[in-house]
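Here is the structure we will look at, set down as structure tokens.
Left out: one protein chain. Kept in place: all the others.
The letters A, B and C name the chains in turn, as written, and every chain counts its residues from 1.
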Amino acid sequence: MLAANRYGKSRVRLVKVSRLGDRHQLTEVTVNISLAGDFERAFTAGDNSAVLPTDTMKNTVYALAKDHSIAPLELFAMTLARHFVSTHAQASSATVTLLETPWHRATVEGKSHDHSFLRGSEERATCVARVENGEESWTSGIEGLVMLKTANSGFEGFPRDAYTTLAETGDRLFGTNLSGNWWYSEQTDFLDCRSRARTALIECFSRHQSRSVQHTLHAMAEEVLTRCPEVSKVHLALPNLHCLLVDLSPFDLSNENEVFVPVDEPHGSIEATVSR
Amino acid sequence: MLAANRYGKSRVRLVKVSRLGDRHQLTEVTVNISLAGDFERAFTAGDNSAVLPTDTMKNTVYALAKDHSIAPLELFAMTLARHFVSTHAQASSATVTLLETPWHRATVEGKSHDHSFLRGSEERATCVARVENGEESWTSGIEGLVMLKTANSGFEGFPRDAYTTLAETGDRLFGTNLSGNWWYSEQTDFLDCRSRARTALIECFSRHQSRSVQHTLHAMAEEVLTRCPEVSKVHLALPNLHCLLVDLSPFDLSNENEVFVPVDEPHGSIEATVSR
Amino acid sequence: MLAANRYGKSRVRLVKVSRLGDRHQLTEVTVNISLAGDFERAFTAGDNSAVLPTDTMKNTVYALAKDHSIAPLELFAMTLARHFVSTHAQASSATVTLLETPWHRATVEGKSHDHSFLRGSEERATCVARVENGEESWTSGIEGLVMLKTANSGFEGFPRDAYTTLAETGDRLFGTNLSGNWWYSEQTDFLDCRSRARTALIECFSRHQSRSVQHTLHAMAEEVLTRCPEVSKVHLALPNLHCLLVDLSPFDLSNENEVFVPVDEPHGSIEATVSR
Partner (left out) sequence: MLAANRYGKSRVRLVKVSRLGDRHQLTEVTVNISLAGDFERAFTAGDNSAVLPTDTMKNTVYALAKDHSIAPLELFAMTLARHFVSTHAQASSATVTLLETPWHRATVEGKSHDHSFLRGSEERATCVARVENGEESWTSGIEGLVMLKTANSGFEGFPRDAYTTLAETGDRLFGTNLSGNWWYSEQTDFLDCRSRARTALIECFSRHQSRSVQHTLHAMAEEVLTRCPEVSKVHLALPNLHCLLVDLSPFDLSNENEVFVPVDEPHGSIEATVSR
């Protein structure tokens, strides 16, 4: 029995250059498309009569990118999702995920350049547009926002058992690689909402008197809800990217929270969803 | 409102050497641990009195590895999951994921060596053990099994729209990087079941007259259900790793399915769950 | 016969936090150390009496980081290199490579924050300090500077042979991931020189009327030599990260250099060394 299925095209990469006279705009996105619906006979009988090729999905991204703006991501993603369900009745749902690679204008003699760009950090703006049985919905998000604070972070008062060796500390480094998503209760200005949400996350992370990753995660999610009334729910994942204090005592040196080893593994994984 | 939360330790890496006289055994696994339960006050009030440190979870993996066998993965994972819920009442669920890195004995003068090992492919045996409100459950799986067949694969009879350029073909390469999981309806010999499931996947992939990735995926899942009566459900993801036929006609050469460009992106993504 | 040998420690990661009152500074570097010299009996006879453990090298990085500034990279690298040759006579040369991970202060309510930082792009400042038979030398460099220009780049007038299909174009995208190094003819203010060299590279790339990657590479290297009189030689590697124009003609759409597919592979590789 075929209990569930979906298929589509992943990692469709697109660069669009828009030319407003000499001032060029550069946008790079990676697109994933996934369809679900009445595709059962493809699985069970090898009948491809309903199977829109994933190669066609890729072509559709490029063709629609020609006459539609990529920004805001949420509208281009929904344009794609609507296209697939409206032209292919066998698809009861289409899910389109966009992930934007940031490019910033180069600075030349103190001015932002017209047509030269530097790639930004590993932070990505993301969104998911979904049409499912006629209902449209969005989530927006951020991936790869790496932050580290060097004060106002501790971890104390935790339970100890036979395998606990961790020391309590009122002053540690707190590094993370944030992934987050938010849901909307109403249509909005997506770019403006993204800007408010991102600022909320960064400012709250920076200012919070953190007693744990959990504690700060919750405050950050609340701050997004406060600044973004159109957002109904926030999911955040804050891995704890540890910076371990180096023991310099064998060399007769003290280490007053100055010298650390950053480690990629293992790492703490903390996530939560906060809704109104 | 805190709608959901979980936390734990990820990427805990462990090598265990077991010495049976001169014949050594080498096992390498990566462990992820995730707890859920009554942790709300950590998020909302910065109260860590219930928050078992993720550092303790890491220590627990190493301590329990000392006196327990790592194989089969499923039993070691459950030993860990049970430990956390039984010693920490605030944890209503514990999910432990294991991923095994394969090592094979080196061959020296035609014989398998006692204590020298070569690392295998990117294929990983995986499992998830979960204790949730007193209920225990497992899934087992495979990740990173890269296969390619050079015959008995076509893709024809698909619908065309304004953006379709793909040619129909009765003879193409079919490459994939399989991820799969299976659920159990009863306790079993996990190692033996894994062996039967893996063989089912490889043999069916190899022999199937494939009309599409979907078609072969379904046959492979059915084959697992046939050979593993203790399995109730199978989920498979078969990305379509395209090998594109090179157009040699500009050089007055034919290309009878001989010369291909393998591409990592974009790729098709096909997945389904098949149950009894 | 042992013709050549060297050994050392790679990927030693270090985060240093300097606290100037409430204003913290954060520096992250990765250190590689390599020694050469009179180590032959370790190889040929298993005699370790001259082999300073690589673990000691790692400890030395952390111990010296305690009392030395990491910035500028070139001086900290040389401090390490001098340490190894001066304390271990068997080492006739020490080569220390540093690679800095960029962190920028978070902006909170329009101001740069005292102790919260965001990780920057994949661009890395690099340097190599070497002491060899008593001679000290440096190179400095940049890795991972990804740039893309959308105008003033063409590629025409190239030779054609039986396997050439590329069309000539006077207007293409030019993307690259720059790696570069420069050598010094005299001691200098390393931070200031780095700033001038980086600006030279970015400004020249942005403004150049490029007839080829080679053409622009040469102009960029010359610009570094012009702005940095203390630099004697520049090596640049400019891979050509292709953005391919999508053929939209099957969909009755024109594509006036608007819609592109960025591809990671294959890519052009162009490199050269320019000296005075």
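The rule is simple: a contact is a pair of C-beta atoms (placed from the backbone, for glycine too) under 8 Å apart; a residue touches a chain by one contact, two chains touch by 3 or more.
Please read all numbers here as calculations on a predicted model, not as lab measurements.
Checked against the full complex, the one of B:A4, B:A45, B:A106 or B:A162 touching the unshown chain is B:A106. Contact with the omitted chain, checked across B:A63, B:L166, B:L191 or B:A237, is made by B:A63.
Hidden from this view is one chain, which touches subunit C at 1-13, 32, 34, 39, 42-56, 58-60, 63, 87-88, 155-166, 210-215, 217-218, 233, 239-240, 264-276. Where subunit B meets the chain that is not shown, the touching residues are 13-19, 22, 24, 26, 28, 59, 62-63, 65-67, 103, 106-109, 113-122, 145-152, 173, 202-203, 205-207, 243, 246, 248, 250-251, 253, 255, 257-263. Where subunit A meets the chain that is not shown, the touching residues are 162-163, 165, 250-251, 264-265.
Just so it is clear, only the chains that are shown with their structure count from here on.
Centre to centre, using the average C-alpha position, subunit B and subunit C are separated by 37 Å. Between the CA-based centres of subunit A and subunit B the separation comes to 24 Å, rounded to the whole angstrom. In subunit B, the residues that touch at least two other chains are 162-163, 165, 264-265.
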